[in-house]
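Omission of a single protein chain aside, the complex is shown with its protein chains in their original locations.
Showing chain A:
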Amino acid sequence: MRVFLLVVFGMLLMGGVAQAHPLSNLSVNHYDGLRVFPDRIELRSVVDSAEIPTLQDREFVDARKRCTERGKSLNAMADERELTFEVRDADVVRPAGEAGLPTMRLTCEYTALLPVRGEVEVTFSDSYLKDKLGWREITVVGVDVAVSGAPAETISNELRTYPDDLLSSPLDVRAVRFVAKPGEGTVVTPPGALGEATKAAVGLVGDLTPLVGIGAVLLSLVLGASHAALPGHGKTVMAAYLAGSRGTRRDAFLVGATVTVTHTAGVLVLGLLLSVSSVIAGESVLRWLGVASGLLVAVIGGVLLRSAVLARRRKRAREGDEHDDAHGHGHGHGHGHGHRRAGLVGMGVAGGLVPSPSALVVLLGAIALGRTWFGVVLVLAYGLGMAATLTAAGLLLVSLRDRFGGRLARFRRFSDITPLGTAALVMLVGVGLATRALAG
């Protein structure tokens, strides 16, 4: 079960393709990650094509077809028996490279049946596009299976970051031979500082005493809070919304509560799905959730924009016979109330819809160690941590606005335009989030 840590931690460092390909814009780079289960081998095969080979590749039609074709150059033997890899999932993304030229990242997921009852010697080789220049890497981990003889950790993070060390040569591994036998699985470590903390949380889950339990909950709270503090969590949107819709302190708490509920539910559902089914690839699910979250924000922005325009028109209409600014203010507020509450809940849902990879790691780690209920508690704590950061940001904004907003309100024109501007901003950010998730 611990294999899902591997599925997930790749996403911690997602994005960030350099302008020039680190291994030259002529390279085609290969990664094969084998996960040995008691009954099968799962293989994630990544091909990262730099600018020129991508341009050269005019025959590409769809990822699944390419993955089937690619599967023909995989060769695996287990004790004289040939293994056949079936394509389970295929995905292709085309991040922009140097000079705006496209690059191509093809990910194929394969499964081969292999019962590991006693000791099995497995050879695996990959001769796909064997003449092309590029990085070649193979890793093998065991899941409830002991594996020895091949590296377990990918040093390029599945072809996302190539090591920049002059004193080691680029990897060119085209074949591995390893021995698998029933036993303890491989322990993989997520990269990065946040990864270290996550690992600690998962580690804490392993040996449960009351003190350790409380520590793990606290750590999850901190992880959640720091995760929400990272950019890209719709904090700008929420802030703009609260400012634009004249929100109160209660509204800030409402958003926080919604984030916690949605996030916890999302992680639990995805975590359970991932651990019962091997068909779902974590990355594509997260991508679609990201798109959904962005669209939700955009829709809220649209509704907000509509009511702002309507309010403005009403105000214009009254302008002739009424000059009391405070009165107009109160009126507009009361009218938009129903919309506003729904919008805030929507905003919270959007903020919590995309499960954070580290929360998933915590949950899956706990499931793998047979402590599912505790994993759920940790995920809840994680969501609370996220909510705390977001609520704190909202409260800060509301109080800032209350303190300085009064002075600003004197500028009639400004207060008139703010709701329109923020609504437009919310919509734009929503569209942006959805596009970014789609481009993945």
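Just so it is clear, a residue touches a chain if its C-beta (ideal position, glycine included) is under 8 Å from a C-beta of that chain, and two chains touch if they have at least 3 such contacts; residues count from 1.
What we mean here is this: contacts and distances are computed from a predicted model.
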{"item": "Omitted chain, identified by the protein name its UniProt record gives, among \"histidine kinase\", \"ABC transporter ATP-binding protein\", \"Na+/H+ antiporter subunit C\" or \"Tetratricopeptide repeat-containing protein\"", "value": "\"Tetratricopeptide repeat-containing protein\""}
{"item": "Touch with the omitted chain, as defined above, among A:V179, A:I214, A:L230 or A:V269", "value": "A:V179"}
{"item": "Touch criterion as defined above, residue of A:P38, A:P95 or A:P170 at the omitted chain", "value": "A:P170"}
{"item": "Positions on chain A contacted by the hidden chain, ascending", "value": "22-27, 51-53, 55-56, 58, 98-101, 125, 127, 131-133, 148-149, 151, 166-170, 172-179"}
